[in-house]
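Missing here is one protein chain; the remaining ones are kept as they sit in the complex.
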Amino acid sequence: MAKELLKGNVAIAEAAVRYGLEAYFGYPITPQTEMLEYLSKRMPELGRVFVQAESELGAVNMVYGAACTGARVMTSSSSPGISLMMEGLSYIAGTELPAVLVDVMRGGPGLGNIAPSQQDYNQITHGGGHGDYYPIVLAPASIQEAIDYIGLAFDLSEKYRSLAVLLIDGSLGQMMEPAELPEMQPVRAAYPHWAARGATGRGRIVHTSIYLNPIEQEKTNFRILSRWREVQANEVRFKEYYLDDAEYAIIAFGTAGRVALSAVRAARAAGIKVGLLRPITLAPFPGNAVRELAKRVQSLLVVEMNNGQMVDDVLANIHDQTPVEFYGRPGGNVPLADEILAEIERIVKGKLTLNGHPRDRWLDRMLTKS
Amino acid sequence: MQVDIIIAGFGGQGVLFAGQLLAYAAMDNGYHVTWYPSYGPEMRGGTANCTVIIADEEIGAPVVGSPQVLLAMNRPSLDKYESSVKPDGFLIINSSIIDRPVVRKDVHVINVPANEIAEKIGDKRMTNMVMLGALLANLPLLSIETIVSELRAHLPERHQKLIPANIRALTEGARFQLEPV
Partner (left out) sequence: MDMLGEETIVYERPATLTDLSSHYCPGCTHGIAHRLAAEVLDEMNFRERTIGVASVGCSVFAYNYFNFDFVQAPHGRAPAMATGVKRVLPDRIVFTYQGDGDLASIGMGEIVAAAARGENITVIFINNANYGMTGGQMAPTTLPGQVTTSSPTGRDIEVAGFPIRVSEMLSSLDGAAYVVRRSLHDPKNIRLAKKAIRAAFEVQARGLGFSMVELLSTCPTNWGMTPVDAIHWLETKMLPYYPVGDYKVGPAVAEIKI
């Protein structure tokens, strides 16, 4: 199919439809509302399910119900709305059901603002809802990737009976880029053996996340973890730029990743051998790739649109073998390429250290600046 | 090659649409392009702006600190972005309603009385097309013909009858071309 100029939110919604989305439940919140608006017209047009729920609590539990029937189902929201959904997400995870969530992150905490942010990294990748569960988290950096990865999210979610989250920020939801949508695929004709669709000619199917016997709950947690180990072994994805001869490397995802790419190019033009590793799966985190990269370079720079969340996953993977620096813009700010370039130059010129936490050094620099 | 353009003005001046036309034209001419809007409360009657980046390779940052081109549709836009334009860049000014001269000496300034021209054409809504015409004349990346065909493709049916006026606006705007330096 030809490329079209597509707005992120609309592109994700239409791509989901073409990948066989059967039901969507949502609630308005900026900057993801276009997804809800678009699907309010598109889904009924195709005879599929759309409900504007009474709240994010309602929406996520409608998703939970639809997921029990084996339907391809999703919801979308933005940071404060995602917080409201956490209860339902934990239940979906505890019931071992597939479901897809799109989080178009905005600035916070609290009501915050509607500007682009990556404040939900920890909440999404490390839980948020209660209990031992592990969502698959995909972080596209362009609208084409957003289209491709919403399809991947459905596939992985169903393959591993797991939550899959497409984690983007407001800028990716709102911007337009040329991208190619997939061909329309039919909705599924057959449902998995576990789908609760009425006990026609068979015994009953029960979906629940309650195991009053702790031993049974433990077995369930082991089962969830075993599945997660498979995900970790098979589904890690990341993209590398200019890393072959790199002496320094940036690690950044999503929009921060693409801004970092601009900075890397500018630094290369100035003769600095710097590259970029952009995680596409934030969970499973590309820990091995980060570890191997750390062995090859003099220093790593982690860039995020928050106070430094993924940086802890980087540190946890490299075991203090390589100096790490952090640069972030929290609260709904997108760093400029020049800011990251300045960080690269500072690192190249400066004295690197393994002492202390990179977040502390960064905060001191930021507070001195302002 | 990468060109960063900021188009800014009041809501209702057609700022976002002008940017989208550029983006469509860039895409159909084989370029990489991003269109990034201001969004949210700003959209409702306040200022509006969008950043359009046109490049011949994968585009990194969709937002820029210093654009090569600023298309300022009103005074607040000039006040906000004048200092950020790259040296040697272009400042295209809607001189009909911007009541102060540009301070910067290291940029190319193109004053376009866009409101007057649009009114002479008979439709105030053409202001953005006049400005876009001036931009295209000074940044020979995309032709006026390309923009016209994008208009045909993307103007809603009920506005298709305005295409001749749009063409006039683009052509009138394109007359404001700087002498080659």
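A and B are the chain letters, set down in written order, and residue numbers restart from 1 in every chain.
By definition in this document, a contact is a pair of C-beta atoms (placed from the backbone, for glycine too) under 8 Å apart; a residue touches a chain by one contact, two chains touch by 3 or more.
None of the values given here were measured: they were computed from a predicted structure.
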Which displayed chains the unshown chain touches: A
If I consider the whole complex, including the chain that's not displayed, which of A:A11, A:L36, A:A71 or A:V100 touches that chain? A:A71
Those residues of subunit A which, in the complete complex, touch the missing chain: 22-23, 25, 49, 51, 53-55, 57-59, 61-69, 71, 73, 87-88, 91, 95, 196-201, 204-210
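Operating definition for what follows: only the chains that are shown with their structure count from here on.
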What whole-Å value do you get for the distance between subunit A and subunit B if each is reduced to the mean of its CA atoms? 34
Could you pull out which subunit A residues touch subunit B in their complex? 3, 5, 30-31, 114-115, 170-171, 174-178, 255, 258-265, 334, 336-338
Per the touch rule above, subunit B residues touching subunit A in the complex are 20, 23-24, 27, 32-37, 39-41, 58-66
